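Right, I'll just put the structure down here and ask away after.
One protein chain omitted, others in place.
Here is chain A:
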Amino acid sequence: MGNCCSGDVGGGQQAVGGGGMGGTASGLAGGSKNTDANEAIDHLLKSRGLGGLHSQIELSLSASNLRDRDVLSKSDPMAVVYAKRRDGQLEEIGRTEVVLNSLNPVWIAKITVNYQFEVVQPLVFQVYDIDSQFHNVPEKMLKVEEQQFLGEASCLLSEVLTKNTRSLSLNLVRREYGGIQPRKLSELTVRAEECVGSKTIIEMVFRCSDLENKDLFSKSDPFLLISRAAESGAPIPICKTEVRKNDLNPTWKPVILNMQQIGSKENPLTIECFNFNSSGKHDLIGKVVKSLAELEKLHLELRGENFFVPTVVGHDHHNKILKGQIFVEKFFESKRQTFLDYIAGGCELNFMVAIDFTASNGNPRLPDSLHYIDPSGRPNAYQRAILEVGEVLQFYDSDKHFPAWGFGARPIDGPVSHCFNLNGSTGHPEVEGIQGIMSAYMSALHNVSLAGPTLFGPVINTAALIASQSLVNNQQKYFVLLIITDGVITDLQETKDAVVKASDLPLSILIVGVGGADFKEMEVLDADKGERLESSTGRVATRDIVQFVPMRDVHSSEISVVQSLLAELPGQFMSYMRTRNIQPLC
């Protein structure tokens, strides 16, 4: 093989291997094998368009002190769970079974909800007493309008998940009494549990012996492709190994599979062994079909399985058994830590806001200004960004004290400041709740005169200082800085330096661009669109911590803008925790 083309082939082989292992070229794959495994799964999910955090949650419900509506016996309660849509409509997600004769029912049926970090997910629970005449009707067929209403409760899914115990008790209220409630309130308890499937990963090491030689002048260059049988059509590839060069008895690097992708341990998996060809037409050496359970058995019995190749003899299909065998050298099942494990363990996401007060926003008294406060109450672009990001993040911050700054303005008789406290206080940038940010923002508009230029460096450095101080106190915290801006930054290099430095800290930066300016430079900061950020001193960002979105059309009620902004946050959080091997508390 000539020297000149070996580089290309190497690249191709990397690409083949890359499907499953992901992290080999990205450098910071981290210390432990476990990290590699997690990265591989993230990579896998991303490649399937599941970049954000989606996790299956099972809700279990119980109630106490339900009202007794039956004359001769106690109530026969059933709970129905609804998702409340943006327009206020209720959409049923599921219902429990009917528990007979109980005022303190513990329902067994679990309600499955798909948790999405970047979306606020309001849930409504309604409890009904099922009349005995319906007791033979399946729960799904029951019409709730025909049943006695016992009460209703609502909460956000994130409220339950951020609780230490992952359970939340809610008062059941009845609407028909117009607010007058009996002294002893009925209570509904919601417990949330992450489905085990999304947390289980399986690590295997495969070895083959006596593979057939497919190459003319050298030995075969084998790799494995693992696919899952699909309900319809061709099998879905899940994972590939790297290519072993010139090796008829290869052992590959560990292969990592996620239980969610496989379905169950009994699902058959197709493992195909190919000979790598730089043309991209890899020849099939042989295949086996085995479920995970069978693979585990092979491992325990130290047995090999012979490969076969499907052949056509006349009109008959039959499998030709080959001499080559596959062995499972290692089979290891483990649970990975998820974002929600950290959150339930007490790790907090601390929200911080910085608002652009530069003159390019326009005079706040005029309706065409981006800072114009509409007397009708319709939020301006800044208010909308704060509200939409804030309403998702606030529940991950238990004390709800949010630092809020402004930049690019001249506070009363002072020089231009590139980081002033929004509440006008001298020492404490923190305000209380999202409402606190909103009122501090409006009062700041009256107290400062808009100026320039647009500098991000001071705000990012101030946020980074807070993040690094939390490390000194050994708290498990992660910080999220939201910067809302209308224009092009003037201190690109200083901002880059600040971001590079902050990439080593538990901090992510979300930037929302408002107005019609050209935001090309922001894209540079958002490293997933280009190269890794490099500071003026040659230090390089260790991970991507900046996420940018332009909020172009202020007047449309598009919610996906904020969703795309928040979607990467759990991933950035996990990359921080995993590279440092930080375990969830509790």
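Everything below uses one rule, namely that a contact is a pair of C-beta atoms (placed from the backbone, for glycine too) under 8 Å apart; a residue touches a chain by one contact, two chains touch by 3 or more; residues count from 1.
Here is the rule we go by: contacts and distances are computed from a predicted model.
According to UniProt, the chain absent from the figure is "BON1-associated protein 2", selected among "Phosphatidylinositol-glycan biosynthesis class F protein", "Cyclin-like domain-containing protein", "BON1-associated protein 2" or "NADH-ubiquinone oxidoreductase 78 kDa subunit, mitochondrial". Among A:Asn421, A:Thr454, A:Thr495 or A:Ser508, the one in contact with the hidden chain is A:Asn421.
The residue from A:Gly390, A:Pro458 or A:Gly571 that touches the chain not shown here is A:Pro458. In the full complex, chain A touches the omitted chain through residues 7, 10, 24-25, 27-31, 405, 411-412, 414-415, 417-421, 424-427, 447-448, 457-458, 461-462, 464-465, 468-469, 471-472, 501, 504, 532, 534, 537-543, 579-580.
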